[in-house]
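Removed: one protein chain of the complex. Kept in place: all other protein chains.
Letters A and B mark the chains as written, and numbering starts fresh at 1 in each.
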Amino acid sequence: MATTLAEQPAAPIPVNDPTNIIVETRNLGKIYRDFWGRKKVNALKSLDLEVRRGEIFGLLGPNGSGKSTTIKLMLGLLFPTAGRVFVFGKEATDVAKNERIGYLPEESYLYKFLNAEETLDFYGRLFDMSAAVRRERTEKLIQMVGLQRARRRQLKEYSKGMTRRIGLAQALINEPEFLVLDEPTTGLDPIGTREMKDLILRLRDEGKTILLCSHQLADVQDVCDRVAILHQGELKELGRVDSLLKVQDVTEIQASGLTEDAKREIQAVIERHGGVTKKMDNPTATMEDLFLEIVRESEQRPGRRGGGS
Amino acid sequence: MNNRSLGRKITYILMIVGLLLPLYYLGRPASKGSGKITELRSRYRMGQADLGKLDPTSESMRLATLGMRGIASTILWIRADYYKEEKYFDRFSATLNQIALLQPHFISVWQHQAHNLSYNVSPEFEDYRQRYEWVKKGIDYLVKGTSYNSQKPILQYDLGHYLGNKLGKADEKRQYRDLFRNDNEFHQYFVDKGLNAVGDDAMGPDRKPDNWLVGKLWFETAYQLVAAGAGIKKSAHLLYSYSPLWQMYHGEAIEDEGVLDERARFVWERAGREWKDFGNRELTGTTTVAVILRSLDVARDEVEKLRSRFVELTGDAAKLAEDVKKQKIPEAKMAAYLKPSEQRSLTENREANEVAMLIQPTYQEIAGQLPRAKQIEALEIAEQLGAAEDYLKNTQSLRDQVNYSYWEVRAAAEQQQTMVDARRLMFEANQLIDLADIKGAVEKYEDAWVRWNMVFRYYPAIMTEEVGEEVLKSINRYKKLIDADLDESFVLWEFMNFRRSYDADYLDFDVERTLSLWNEYALKLGTPEDFFNSPMAKTLGFKDSGDAKPTEGADVKPDKNPSPQTPPQSTPATDVPSQDTVESNTRPPKLENPDAPN
Partner (left out) sequence: MRLYPEQFWTYSEWLFDHNGLRDGLLLALVLTALGFVIGLIVAVVKHGPGEGFLNVAKLIGQLFTVDIPRISFRRIFAIARLAIKESIRKKVLVVVGVFIVGMMFAGWYLDESADYPARLYISFVLTMTNYMVIVLGLFVSCFSIPADIKNRTIYTIVTKPVRPLELFLGRVTGFMAIGTLVLVSMGLLSYVFVVRGLYHEHEVVSTDPDGLKGETSYNNRHKHTFTLNDTGTGQTDEIKGHSHLIEKVGDKIVIQGPIDDLTARVPVYAKNLRFTGRDGEDNAGYNVGYMSEYQKYIEGDTLSSAIWKFEGVSPSLFDQAIKYDLTISAFRTYKGDIVTPVGGLIYFRSTDGTVETDRIPFKVKEFLTDRRVLPLQLKGFKDGEPADLDFFKDIAPDGSFEVVVRCQDRGQYLGMAAADIYLRPNDLYFYWNFIKGYISIWLQMFIVVCFGVMFSCFLSGPVAIIATLSAIVLGFFGFFVDEVYKNTSGGGGPVEALIRIPMQSGSAIELDLGNPALETSIRTIDRGLLYSIQLLKSAVPNFDQLGTADFVAYGVNLFGGLLGRHMTIALGYFLLTCIVSYFFLKTREMAA
């Protein structure tokens, strides 16, 4: 375990049980080459992480940081150039694992000429489900994602949000244990985003393991149990969201209804104890702070942040 | 890296523009000036609409190949070759139609494949009727070609040849001609395509269209196109000879088939007229100066006149000029030249000939030897003389190429009642042989020989080609009938001798000179009317006019001791089955030839 920063055994699930590790990457790397075999991009550099049963794991990073590559490697859509990736303890290229996986791609890549029912029916068939099961699941999922009124419309007429929802529905057709969501909230309005987040949390509560990748920090902050932050193909941070955001020697004070005098008084107390008042303001989205800090630091000093080297 | 790719893109765009600019410049509409392509297109009549019919089938087929017309037609050619080789002839012809649709303005396709159909595929069939059908397909193909290529008279020209030569000269010409005569649908097809194949000009003696005459009509269509400015890669003298020639072949063909009366004479009369018109035509293109074939005598006189004036004017200047030139010849060569020819070695002989050529002064050089005062005039004449000589030479050469004099004489001869009679008698005799009437046949033959003798005497030239050959064949049959060899008492003995040398092509036998001797004699016979109508003509021969006998060539030894001749008897040819409209008293008298064994 390479995590050094704020590693706390907060997860309720025992880590050392191998059946509880859904995804494990070992020293995973991917180099894209051009037609002539020349190295083009080093998209991912020796990534080690694991996703544990029952958690919502967030992959975080700016565009081009290697999030999508990681997901594609896990799904067997790409083959690693270094290291290995195991899903349910099997090679990622093994087709059988797909029985237990649901995948919502970045931009629901679906057949635009099918309607919602046909789409779900088609994917149901790919899971070799009987007609009855397909009917029942289709019905349930359409209800769940709220597409009852658009079930007979071709997907090409769908709005962005509807497309995301039908995408999610197809990812759930097989009632997967493990759900991979690539940018689940992009293109959604605030209400849609909220609904999606609620749905994700509900799915976690149903016992599904969820891996989501996003560059929307708020999403990660709200729903993820653990996050990994990637930048330029390198893992920068990994850990529980709360501990990552907790800075040890910074005390945040939040209060309301204080007068200017009271504030001055409090400041005096701090000074008396030898502290320095850094900020006394309304708090900001701290995930963003962390993120920007990582990016800034990483540009000055490549490599795993804080620990390791 | 971004900059580099931007730079590359800009380079590409510049290159494309660079290539487009000249194209734009050349391709502008002519009205804007400097539309080079438009200009060229209209000059060479390459515009689609100029080429001929715009056919939706052809256009759609070309479009359907999506610009891969070349590949498509190559594939079709390969297919066609395969079909021909493996004898899938129906499909072969269907493929040819498709090729033609892809390349409708490619003349060689039409020509080549029409030839394939008419000349290569048709002989594969066993039944002559099927063969005829395939010859027709070739013709049909060419006809189709004409509608796509209105400016290419070569197709009409080919059609003239196919209809004439292929149908009229093949081994199965009798059958072909017969099938054609009765092929009403085919005639109608020509009519539909704009050729009046059922008009008077196309009708043979039986009032049905004749292949030679229809062919002739195609030639005339070609001439009209040429007259209207379409180009054709054929020499004028050959091109324009075909129409009258086809008229003559038509005459020959109907005579072969037994039409031996006024109708045949009429055909030949027309042929003669047309041949004369052809001879009077100004033929341009082949030579620098337009040539008129029939102006040969005038041209010859002109040369003579100029030459004698020149000689008169220059006197011994020619000798002087030659002497000047002799100065420049090296000693050794000159010595060879001066040696008597028997003593020269081979090399010397060659050298001597060379010298002879070198010392021959030109007219200009001769004129140059004259005093100033006379020089100008002499040079002028020299120039005229040179031109006149060139013209004479050209005329002579073109005449030789179309065999002008032969056909001129032939047409004249064929118009003579005597020749028609001679032919008819021979034809009837041949028929009598088939009926096993030996005596009748011999009599007819002997009647014919006398007439042939007259014709050959008066028109010696026709002894040379087909006519002579036919007569010779009949003589051989006759020989078999009488079962004896012929000797010099045979009335056509001299003709036989001539023909023997002519056929064997002896080295020392000069057709020209022998014929000119015969001609000299013929010239003394007066007008044809006088000659053929005078009873005396029958008795005339070389035998009693020893001063003008043709004695050239080893084998031509005319008889010096004329045999006794019986006086001519005038009997109307009542034994001839008369389809003839001519009154019998215009007939030449019949003559018994005592020389012939009976």
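Side notes on the structure shown:
Definition applied: a residue touches a chain if its C-beta (ideal position, glycine included) is under 8 Å from a C-beta of that chain, and two chains touch if they have at least 3 such contacts.
Here the structure is a predicted model, which is why all the values come from computation and not from measurement.
Of the options B:T11, B:S42, B:Q130 or B:N476, the residue whose C-beta touches the omitted chain is B:Q130.
Touch with the chain that is not drawn comes from one residue among B:T38, B:Q151 or B:Q175, which is B:Q175.
In the complete complex, the hidden chain is touched by one of A:T25, A:S65, A:T138 or A:Q170, namely A:Q170.
Counting over the whole complex, chain B has residues 57, 60, 75, 78, 82, 85-91, 93-94, 97-98, 101, 124-128, 130, 133, 137, 140, 171-172, 175, 185 touching the chain that is not drawn.
Even with one chain removed from view, chain A keeps its contact list with that chain: residues 32, 72, 75-79, 95-96, 98-99, 101, 103, 105, 107-111, 113-114, 122-123, 125-129, 170, 174.
Here, only the chains that are shown with their structure count from here on.
Computed centre separation for the pair chain A/chain B is 97 angstrom, with centres defined by C-alpha atoms.
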